[in-house]
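This report concerns only the one structure given below.
Here we show just some of the chains, and they stay where they sit in the whole.
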């Protein structure tokens, strides 16, 4: 059997993504786009205001298999965690959970993770937990992805 | 599982008759062709080689032309562009924006070597603007390179008009006909083409063969130095089995093959209407008979090709996610498609070994997979 350079886990989540869809009246949400390849990830949250625990989380993706799988696994990991715990999630951890990603596709996991962090920021901002939001423009995305968007190295 | 191969624009299965024609040149007439005063083995090889050369020149009605065999169309295109440019030493080169990478990256290389490169615009369906072409050519233009059939969307350029412009402006015209020959007739006695690239492995011939057809009067600097093969323009032992296979593939490519492939395409175009929100990127007329490029709105192409692949269908996409360089197809972008539209584009290319039943199956798979991926997409709102 020939091997597409995706792990079994990535393929499973690509074919059967978890937490797919949208939340009505989300407490926080973000839509991130990648300047590298033009894909879009949307993430929405329901957060328990007392415990700060993420009670529901859903995503949509206009991206490749790696992007879909990463978004999916992030929702699984984040669900039930506090926003603080979720914010500390490292992308290396996500890649590991996925059983690795081809180097050229690592940036897709960064993108998905960024939308989680942005969705949390959006929640914090709406609830007066942070002072000011910086708009997500291309410059900001490039800054965040700096060093990880070289498609040949994935770094 | 029998796979459904709809990637015939990339390369095709070798025809059994082609392979049969090649076999003796592996195990019987295997000698090299260069020793004309020497032994019969070499002379047999030489005659086979020259036979193929004459056949191809004749097929193209190329009277005052040489036929230089190379290893693939990329090499032929490199020999044409680098060869003519280095022979001329300086000047500007005009190419269309939708050429194959073997042209695009060759002119980028030539730019680094001091040549100026000018890109002709194309319209929404990939047709070169003849007005823009005329504007771009000036006294310092040494070379124009504009393809025949486009490799991603199938658009056919008007070679006669382009050749006429180049003739009037007195510059060399190179045409990359890799993807059109022998599907479409090319008559060099009637067209103003100075150099023509043809391939082998997209019409049931083998890999390892291609030719650059070059006017006798035209000077080229060789890319590859060494022995005195191929009019001293391409050194190295010729790949005679592949060249014989190429010849055979041209010989057996007939009107019937053309019509069958075209009927597959027509059938597919009829069926694809069953899927909503599909944008056809290929032109309706003046298009290669075997190719359909379509964008499935709101979804990303790599995901779709991957899902189709799991069901046994081989296609490719112009999505950035799919390419090694994470850049969307330069052809689609040059035709004015947004990144988003290029993202969801799929190339279906049909060949003589495909069947109508394969198309039926693929349409069913497409319905399922497109619906699934749209459901996933943040851009898609059900009507």
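All chains are identified by letter, namely A and B, in their written order; residue positions are counted from 1 within each chain.
Quick note on the criterion: a contact is a pair of C-beta atoms (placed from the backbone, for glycine too) under 8 Å apart; a residue touches a chain by one contact, two chains touch by 3 or more.
Predicted model, so just to flag it, every value in this text is computed and none were measured.
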Total chain copies in the file, per protein type: A x1, B x2
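Criterion: only the chains that are shown with their structure count from here on.
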Residues on chain A engaged by chain B in the complex (per definition of touch): 4, 14-15, 17, 20, 31, 36-42, 60-65, 67-68, 104, 108, 149, 151-152
Chain A partner contacts - residues on chain B that touch it in the complex: 298-300, 302-303, 306-307, 309-310, 319-322, 324-326, 328, 339-340, 342-343, 375-379
